[in-house]
Structures are given as C-alpha cells and as structure tokens.
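With one protein chain withheld, the remaining protein chains of the complex are depicted in position.
So, chain A:
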Amino acid sequence: MLRGCAGLLRSWALRGPKRGRSFSSEVLHVDHSLPNPSWNEDMRLLFDQFMKKSEDGSWKRLPSYKCNPPERIEDVKIFFPDAKLLKEQMSQAQQFPRSLGEGVGFEYAMFHNHVEDRTVCIFQGGPHLQGVPGFLHGGAIATMIDSALGMCAILTGGIAMTANLNINFRRPIPLCSVVVINCQLDRVEGRKLFVSCNIRSMDEKTLYSEATSKELPLPLYVVCLNLLWTFLGLGVVRFWVCFCFDLVLSPTNAQKFSILSHAKNKLKVFLSITGREALAKIY
C-alpha cells in the first residue's frame, strides 16, 4: 500500500491529479505549465525546443496544477498523523508557487529525461517577484530551486522532503527574464538523495546560481513498513508462482513430501531471496 502511494505520487507528477472532491473542477484541471499570453518570446522558444525533444519519448513534460491532488492529501495523513488539515484551509489552499496570478509571478514548465535522469525547468519571473528593484527576489529564486530539485528527487526516489538547501548566487537575475534550471541527481546514500542544479541564461553563457540539496525520503518507520510489505508482497507472489511451476514440472517432488512441508521449504527459500531484493530496491 505504501509502495503504491510512492508510486502514485511519481505517476501523479508525470500524469496529473484525478478528479478531486474539494476543489472546483476548473481550478483542478488547468495545467499551468503550458504557454499563456504572459509568456515572452524566449520562454515560448525554449518550450517549443523541449516539446520537440519530447517527440522521441526521451523527455516528458510535467503537468503542474494549482492544488494538491486528493492522493497527496491522503499521503500526508499517513506520514503526518498529527497534521491538522482543517477543511476550511484545504478548500482555500493553493500550491505555492502556482498561487500567484497569470504572468505576475512564477511562469514555469518542467521537463524530465528518464534516460539521463535529469530535470530541466524553464522559468520566467514576473513583476511581483521583485527584490532589489529590477531584479528577482532571492527568495523567489530559492523557491524555484526548491521546487525543481524537489521534483527531481521525487521522480527518482519517490516522496521526498528537503532537508538541506545550499544556494550560491553568482549574478542577480533581471525581472521578467527567462532562465533555465538544470537539475540532476548526484548520488544516493541510504535514504538520502543528493541533488544539484544550476541556473543559466537561455544561451547558457551566464551562470546565475548554483545549488545543492539533500532530500530525505519517507521517515524510517514508513521505510520499514514499506520494506515489510514489499517483502511479503514479492515473497508471496513468487512463492505461489514457483510452487505451481514445481508441481507442474516435477510431480515427483510433490509426491515425495507432503504438500505443506514442500510449501514451507519453498517459502523459506523465496523469502530469503525476496528480502535481499527488497532491501536493494528500497536502498
């Protein structure tokens, strides 16, 4: 079930949420990572370039909605049972950074390459993201970096949360300009995912920022539950498949031992193999 939740979140990130109950269908179904009138020429050009790259299937555009899908809300209830998700707040809630109006805040689209395991985000910062007059606020840049790195981590390792974010700002980004955020997974150490990114201009000649992040996946007790379920799930399925296979191909074995003891021996063997496989899968 829990592995199913992680898988659901990954597929949601790629596909989009299903029909919800609390949000208006109009809000829920608008994919904001598509061109709109506020996008300037540079942004449209980059978007078209990546859509062309998506034609051979190596790249995939990630949809982006204003509200958290119901599956994600259920996941939070499992992982954070103390969370007081007030009904009123949930009906008003909007996913940051999509909560600003069209063209004035974050206009972005993310693309993922599953072969190279990297994520690219094209981003146009609007006039309501100002810091120093004429330039993007450092916090707006940090928000975009956190979103992009978080998505990179989720697509690689399932549900994850930022533990550490380290950003070096090289040059200020002018307001309303278009930049490209290139994210990649650097390494995995146990439950920790180390991701990094850089922010460059469209022509890649100007480096604006570099960042590294440590993302932590599910809490340890959830990992253990997940491991147990995988262990049992894989073990049970494989046991029955191989047991039936044995019965069909080697009837003499089944004749020699009673069916129960035969089943017991097979279960022991496959659970030991499955346990190792499950550990390798999680870690």
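The rule is simple: contacts are C-beta pairs under 8 Å (C-beta built on N, C-alpha and C of every residue); 3 or more make two chains touch, one makes a residue touch a chain; residues count from 1.
One rule holds in what follows: contacts and distances are computed from a predicted model.
For the chain of the complex excluded from view, the name given in UniProt is "palmitoyl-CoA hydrolase" [choices: "glutathione transferase", "palmitoyl-CoA hydrolase", "Transcription initiation factor TFIID subunit 5" or "BPL_LplA_LipB domain-containing protein"].
The chain omitted from view is touched by exactly one of A:38, A:113 or A:162, namely A:162. For the chain missing from the display, the contacting residue among A:140, A:155, A:183 or A:197 is A:140, taking the whole complex into account. Residues 68, 72-73, 76, 80, 83-86, 89-90, 92-97, 99-100, 104-105, 127-140, 142-147, 150, 161-172, 174-175, 207 are the ones on chain A that touch the missing chain.
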